[in-house]
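In this view, the complex is presented without one of its protein chains, the others remaining in place.
A and B label the chains in the order they appear, each numbered from 1.
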Amino acid sequence: MGRCLLAISISILTAACAGGSVEADHESLTIYTSVTRDTVDAVVDGFESTSPGTTVEVFRAPTGELAARIAAELRNGALEADILWMTDPISIQQYERDGLLLEWTPDDLEAVPGAFRTAKSFGTRVLNLVIVSGHTLLDPPRDWADLAGVEGTVALPDPGFAGSAFAALGFFALDPGYGLQFYRDLESNGAVQVQSPGDVVNGVAEGIYAAGLTLDRTARDAVDDGSPVDLIWPSSGAIAFYSPIAVVDDGATSTAKDFVDYVLGAEAQTAIAATGWEPIRDDVEWSHDGDQQTIDWEQAFDRQGELLAQYREIFDG
Amino acid sequence: MSPLLECQGVSVQYGPVQAVKDFDLTLEPGETVALLGPSGSGKSSVMYAVAGFTRISAGRIILSGEDVSTPKASVPPEKRSVALVFQNYALWPHLSALENVAYPLRRAAKPKAQSLLEASHLLEKVGMTELSQRKPAELSGGEQQRVGLARALARAADIYLFDEPTAHLDSQIRESVANEIAKRRAELGAAAIYATHDSEEALAIADRVVILRSGSMVQTGTPADVYERPIDAWAARLTGPVATLNATVLEAKPGKLKVLLDEVTVIAHSASSTPTRSVELLIRPEWVRPGGEIRGTAVEVSYRGPHTDYVISTKSGHLVARAAGSPRLEVGQVGGWTIERAWAPS
Partner (left out) sequence: MVAASIALLVLWPLLELVSVASEALDGPGNGSLVDPMANTALVGAGTAVLATILGVIAALITERSAVSGRQWLRLGILLPMLVPPFVSALSWLRAYGPGGLVDDFSGFELPGLFGPVGIVLVVAIGATPLAYLITVASLRTRAERDLELAARASGARPLTSLRTITIPLLAPALLGIAALTFVVGINAFGVPAFLGTPASFDTVTTRIYQDLTLSSRPESFGSAILLATGLVGVALVLVTLAEMALGRIDAVPRRAVPSGHSGTRSARARLLTILVWFAILLTTVFPMIALTLVALTRGVGLAPAPANWTLSNFSEALDGRFLGALGRSALLAVMAATTAVLLGVMVSALRNKLGRVAGVTALVSFALPGSTLAVAVLLAYGAGLRDTLLLILIAYVAKLWAVGHRSISGSADNLPPDLFHAARMSGAGVRTAVRTIVLPLLSPALLAGWVLVFLFAFHELTMSSLLYGPGTDTLAVAILNLQQLGDVQVSSALAVILTLPLILMAIPVLVLGRLPGRLMGTG
């Protein structure tokens, strides 16, 4: 009786194995990304329909988790991803410098503004860091500097958790007009740190916080859903950064290049815009809310460890 | 005709415990053998070895001339022509009484309708027609016993094993079951082994009684043999009430002794004629008659209806007696008794 049952269980396990494992198909592409799920889905669906026979495996995780996975895979041997598609330009810098990424020229390279690309990674969308404020605030902030004077608690996303929050840290720290003093002033005004830009908007919508720093689409979605919040475009300009995509050097290179070309193309950019993010191409329709400012992200990367440590001193110490 | 069953030097070992030691038994067609012994004496182990549930560690079991159990190989139970009535009935709780009885018929590859029909006939024989649709949980112990019997009968077997049926059947049912088995004996040459710790049952039902003690056979013989000529005091007590008294041997002849008990001469039957000076006498209560020269004080008097049991304190020890009618003595009274018969085991 035991033997018979064992045979059954083995056959079930084998079936599960066959069903569960990822087939190492020639036409399959593995993407590691921290970009918002609906955006990735829209682009992948479009790509799959234009390239029949190609299956795209997407591993989507928050920035930190993705970094851990890549580190673990490198420790075990090789990166399984063919494409890295990150939320912010800083998270991809390490891989670029370690020589993991392929240097090449996409078809539509010129469509990507020079500030939003490097030799190996190319911007796919623009993210704007903006201010979100609650309806209850009588005197809502107009610009970044006003945040430190808000009557109520200001919420900031955690730069250790969210790439966008680190982009903000890099911007303020490197801009001589603000410096780390910007964060010190916020902290002394009672600002708190939450995990993600989404947490900021939720907290403000629920009335826990008066205002906060978040991403444009996150705030816009909440406004569209009818949440009691306002998106405030800072008068000095939103902090603009980009979500880079890159081909892994020893990945399924030709299909991977096709995918990147597709993402930079007008069709995918229109799809990205439809999910609420500013497209990288200026020939795709987009209504701009205001000015944008940006910095040299490679420089921010160079000082990543130091900036995070200084930030921690302000908020944890 | 060759014997139906032969056990030759069978031993059964459970870990360090030897449950059956060097057991021999021959069962002829038409014979009913009772295995008599206290609990733990190895009765169930013998049953299970014959049925094929227990592997034997030595010896062999032969059914109808075929080796079915050796220490190395064993014919599985379902391939042996053996039926077993279980101690606790072992009726399947998810099947009705009728389905329980039909089960062996179905296993014998009979069509369903025929199986059910035959099963209902068998239930009729044990007086269970009315309750055939009930589940075991809805039956009393006695009723479950009958269904268990009917199920065993449904298996056309050479040997019927009864493992300590705990609920006693009323006489009418017992008779019809006995008739059924007798019929099968006549038709098919079937035989039965009946394991019990109840000596009255064993003596009443069996052609031959096998007495087991700690896994070993102590004595075998007809019911009269084991009752009247027990091999020792232990076997005597197992088969019924008995008094053990020491007596001085006056004269020894083959099979007979003249002994002195309480200054009274008593003739005792004996297994051996080896001359000894003193002897242990076994005396059954019905071998003692009221009135006589042996004086004793009644220490227990128990009225049983048709007869009365007495325990009498004599100079040589306690004597048990059984006499018809109501009590002749009260506790503490002194009376005289005669020992009509006695048995001196070797």
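The criterion applied here is as follows: a contact is a pair of C-beta atoms (placed from the backbone, for glycine too) under 8 Å apart; a residue touches a chain by one contact, two chains touch by 3 or more.
Keep in mind that what you see is a predicted model, and the values were worked out from it rather than measured.
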Options A:Val43, A:Ala205 or A:Ala271, residue touching the unrepresented chain: A:Ala205
Sole contact to the chain not displayed, among A:Phe59, A:Trp104, A:Tyr178 or A:Trp286: A:Phe59
Omitted-chain contact residue, chosen from B:Val68, B:Leu84, B:Ile294 or B:Ile312: B:Leu84
Missing-partner contacts on subunit A, residue numbers: 1-6, 8-9, 12-13, 16-17, 19-22, 30, 32, 37, 41, 57-62, 64-65, 67-72, 75-76, 80, 161, 194-208, 218, 222, 224-229
For subunit B, residues in touch with the removed chain: 48, 51-53, 76-78, 82-84, 86-88, 90-94, 103-104, 107-108, 151-152, 154-155
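Following the convention adopted for this analysis, only the chains that are shown with their structure count from here on.
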Separation of subunit A from subunit B, taking each centre as the mean of its C-alpha atoms, in whole Å: 88
